[in-house]
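Here the complex is missing one protein chain, while the rest keep their positions.
Right after this comes chain A.
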Amino acid sequence: MKLKEIAHSRTGDKGDISNISLIVYDMKDYELIKEKVTAEKVKEYFKEICHGEVKRYEIDSIGVLNFVLDKALGGGVTRSLALDKHGKSLSSALLEMEI
């Protein structure tokens, strides 16, 4: 199953750091994503894009995981060579992950 079937996401940017939220539509799926979508798994998934640490924060009250990817925006929004300098489309990439 792809994450897209049970969750939605938005990406934010600060300098060379991207944060990608993962939000379940239904709270019953929260424990599943908490178990399956670890920081290590996300780091491996974005290995060609993120060249730093991945941290995961949990917000249990609303069923949200927040992934913070260091060195993930090609040196920062201003100097990145990427077409999507802000990494705004990375949210859709995370939702392609199979669990």
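Just so we're on the same page, a residue touches a chain if its C-beta (ideal position, glycine included) is under 8 Å from a C-beta of that chain, and two chains touch if they have at least 3 such contacts; residues count from 1.
Just so we're on the same page, contacts and distances are computed from a predicted model.
Visitor: Among "Hydrogenase 4 subunit B", "ATP synthase gamma chain", "Putative ABC transport system ATP-binding protein" or "Acyclic terpene utilisation N-terminal domain-containing protein", find the name that the UniProt record gives to the complex chain excluded from display.
Guide: "Acyclic terpene utilisation N-terminal domain-containing protein"
Visitor: Residues on chain A that touch the omitted chain in the whole complex?
Guide: Where chain A meets the chain not shown: residues 4, 8-10, 12-17, 19, 21, 23, 25, 45-49, 55, 57, 59, 61-62, 64, 66, 68, 74-79, 81-84, 89-90, 93, 96.
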